[in-house]
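For this view, one protein chain was removed and the others were kept in their places.
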Amino acid sequence: MDQQQFQKIIDEKNPKVPYFMNILKAFIVGGIICTIGQLITFFYMRFFPFTEGTASNPTVATLVFIAMLLTGTGLYKKIAQFGGAGSAVPVTGFGNAVISAAIEHKSEGYVLGVGGNMFKLAGSVILFGVLSAFVVALIKTILVNIGVVSW
Amino acid sequence: MISSLVTAFIVGGLICVIGQIFMDVFKLTPAHTLSTLVVLGSILDGFGLYEPLIDFAGAGATVPITSFGNSLTHGALAEAEKHGLIGVLTGMFEVTSSGISAAILFGVIGAFIFQKRKTTY
Partner (left out) sequence: MVNTFGTLQFTSKICIATTGTVVGPVEKDSPFADSFDEVLSLETEKDETNEQAHSRMIEQACHWAAKKNHTQVDKVDVLIGGDLINQLSPTNFAARSLALPFLGVFSACASSMESVILGCLLLESGNAKTVLAGASSHHQAVERQFRYPLQYGTQKPKTSQWTVTGAGFSLLEKDIKNAPVVTHATIGKVVDSYQTNPLHMGAAMASAARDTIERHLTNTNSKMTDFDVIMTGDLGNIGISILKEMFQDENTGVILQDAGAQFYGNDKFFNAGASGAGCSATVFFGQIYEQLKKGFLKRVLLVATGALLSPLTFQQGETIPCIAHAIECRMEKRS
């Protein structure tokens, strides 16, 4: 049996990815997490001296705190199996990545284990965030300085 | 207030849908997907489009990971506007992303409190 025939069998037997259902579930779970975030924002604006603009910081921190509780108790995994990107894309997903790695590597101690492995999954997000911020800001600044665009 | 909740739901949901499409259709890993979305958020702020999105959708735009890219770029651009090219570097490192700090802090607290679970299923 040659490679082509073999690949044909594999492709035939591959279970179909439920694209529509996955997208729907991601939409719902992601939407719910963002709605909860909006409620938390209102809470901070009402009871603390935050404005619409500055309330996003404590909101994000609060959501990561909630992610910690859900991750440690094993619930985040279940939400993620259902929601897919709906749970990975919000900042709670970032929190889950860092926190789950931290909990997992406790057996190697806090310095080498937790400290050394915490960013195993989330490190690339930080890297590319900083890198793209630098490149975009650099390009825009140069373009402004030569008069092509304005701030 | 209800309309803010609805727009947050819809916009947040749609950004997650983009992520799901990256994962299912383009077969990207979660790390690749999130990195791409962060870069997207950064580019949108370069064009001045992310802040209006935040005004429109509130948490629907600040909660997804795209807002990391936005806030880092925004800080860099704000400093660059004031101090020129050097501001690109100083502005970026001035902005502390509360998401990253919170994740680090709660990560170590979580490691401290939670025992490694018996496998749940």
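Just so it is clear, A and B label the chains in written order, and each chain counts residues from 1 on its own.
Everything below uses one rule, namely that a residue touches a chain if its C-beta (ideal position, glycine included) is under 8 Å from a C-beta of that chain, and two chains touch if they have at least 3 such contacts.
None of the values given here were measured: they were computed from a predicted structure.
Although one chain is not drawn, the whole complex shows that of A:38, A:59, A:87 or A:141 it is A:87 that touches it.
By the touch definition given at the top, chain A reaches the unshown chain through residues 1, 3, 6-7, 9-10, 12-15, 17, 22, 71-72, 74, 76-77, 79-81, 83-85, 87-88, 93, 96-97, 99-101, 103-105, 107, 120-121.
Simple rule for what comes next: only the chains that are shown with their structure count from here on.
With centres taken as mean Cα positions, chain B sits 7 Å from chain A. Across the interface of their complex, chain A is touched by residues 1, 4-5, 8-25, 30-39, 42-43, 45-46, 54, 58-60, 62-65, 67-69, 72-73, 75-77, 80-81, 84-85, 87-89, 91-92, 97-104, 106-111, 113-114, 116-117, 120 of chain B.
Of all residues in chain A, those touching chain B in their complex are 17, 19, 22-23, 26-35, 37-42, 52, 56-61, 63-65, 67-68, 71-74, 77-78, 83-86, 88-95, 97-99, 101-107, 110, 114, 118, 121-122, 124-130, 132-134, 136-142, 145, 151.
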